[in-house]
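Of the protein chains in this complex, one is absent; all others appear in place.
First chain written, first letter: the chains are A and B, and each begins at residue 1.
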Amino acid sequence: MMKQPQVIGAVLALIGFAAFTGVIRAEGDNSIESIEKYREALRDGNPAELYEAQGEELWKKKAGPKNASLEACDLGLGAGVTAGAYAQMPRYFKDTDRVQDAESRLLTCMSTLQGIDTAKYVAAAWASPEKDELNALVTFISGESKGVKVTMALDHPKTKVMYELGKRMFYYQGGTHDFSCASCHAQEGMRIRLQELPYLPSQKGAGVAWTSWPAYRVSAGQMWGMQWRLADCFRQQRFPEPIYASDVTVALSTYLAATAAGATMDTPGIKR
Amino acid sequence: MGNPMKIRAASKDGVTDVKVLMSHEMETGFRKDASGATIPAWFIAEITAKLNDKVVMQSQWGPSVSKNPFLAFKIKGGQKGDKVVISWVDNKGDTRTDEATVT
Partner (left out) sequence: MQYGTLNRRALLIRSTATAIAAAIGSMVPTRFAFAAWNKAAFEAKTMADAYKGLGAAQAAESGDIQILASDIAENGAVVPLQAVSKIPGTTQISFLVEKNPNMLAALFDIGPDLLPDVTTRIKMGQTSNIIVLVKAGDKYFTATKEIKVTLGGCGG
């Protein structure tokens, strides 16, 4: 039988606990509001705009052995058409007979139009002048689709294959920790510290993710395209580093973009 | 010559709102590279803003200002068609000047 002081102690403890959790909840709400305010402040004056401008310059600059610009590059909507092209990628291209994302397509155009040997660009490290060029170019291309709805043509058999491959890769567990993309991105309400992890199998979650990359990452002061974003996910999953613009990366983007269809591009974005 | 800036200047109700994005590493001088060597401080130190030919703002920065710095200020007056000229000098003596037309 509990003695009087013990009962009082227990009741006080209960009240204290209730008050404590109440305070935590209130503070939590304020935190989210503060962070939203912080993110809002960053959007006005996104350093990605500097990369967009650089990318546009590179697009128009004559380069390579053929001394040509990229202005005749076909991103799917016709030679040189950049407006709205990113919002329809990845897509199937007849001239290369494969499904390509924006970065893969940039390599194709650099090779065919400019005569550049792109092997160097593929092998270069992420923070190298070669990758800087590609990141600037893809930032520019993505900016040309800002405000445009994602629409994916999934009718071509090769696109269907890539979609299924991407989906399978998303759930594929491997590496030293048996991680898959799904480990972080296939449950609602997940986050790492203060970073929300969108639920990617849904249109809403995929929409949030696909429409905000390429993005300027404030913490690193770097401009990341989707290739870099995927490669970094692989790194965090303890997977081997994927080859730049390889099929597996295009497949994952195909799955993501197709799932996001209908969402509006808000690129280039800005992230912490 | 430094990298180009992005300048936006809009005039409304007698005030010209200027927003500038500059491209600069803004190294603090505290970071170390992969080999352990300290990366020297490298930052924009002085900024001057002009409306047409008149200096309207001067600012001094240390390396605590963020990489790819953002700057916003408000000029009394100014109207559509005026020119806003921004210049900076960094601690290595490199400079950059860009201008924009007030909308």
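In this section, a contact is a pair of C-beta atoms (placed from the backbone, for glycine too) under 8 Å apart; a residue touches a chain by one contact, two chains touch by 3 or more.
As the structure is a prediction and not an experimental result, all values here were calculated from the model.
Asks: Just one of A:50, A:150 or A:218 touches the chain that is missing; which is it?
Replies: The missing chain is touched by A:218.
Asks: Considering the whole complex, not just the chains shown, which residues of chain B touch the missing one?
Replies: Residues 15, 26, 28, 30-32, 40-42, 45-46, 51, 54-67, 69-77, 89, 91-93, 95 of chain B touch the chain that is not shown.
Asks: Residues of chain A in contact with the chain that isn't shown?
Replies: 30-31, 34-35, 37-39, 41-42, 193-194, 218-219, 221, 272
FYI, only the chains that are shown with their structure count from here on.
Asks: Quick one: chain A and chain B, Cα centre-to-centre, how many Å?
Replies: 30
Asks: Sort out for me which residues of chain B touch chain A in the complex.
Replies: 3-4, 6, 19, 21, 23, 25, 67-68, 70, 72
Asks: Flag every residue of chain A that touches chain B in the complex, lowest number first.
Replies: Result: residues 44-47, 49-50, 53-54, 216, 221 of chain A touch chain B.
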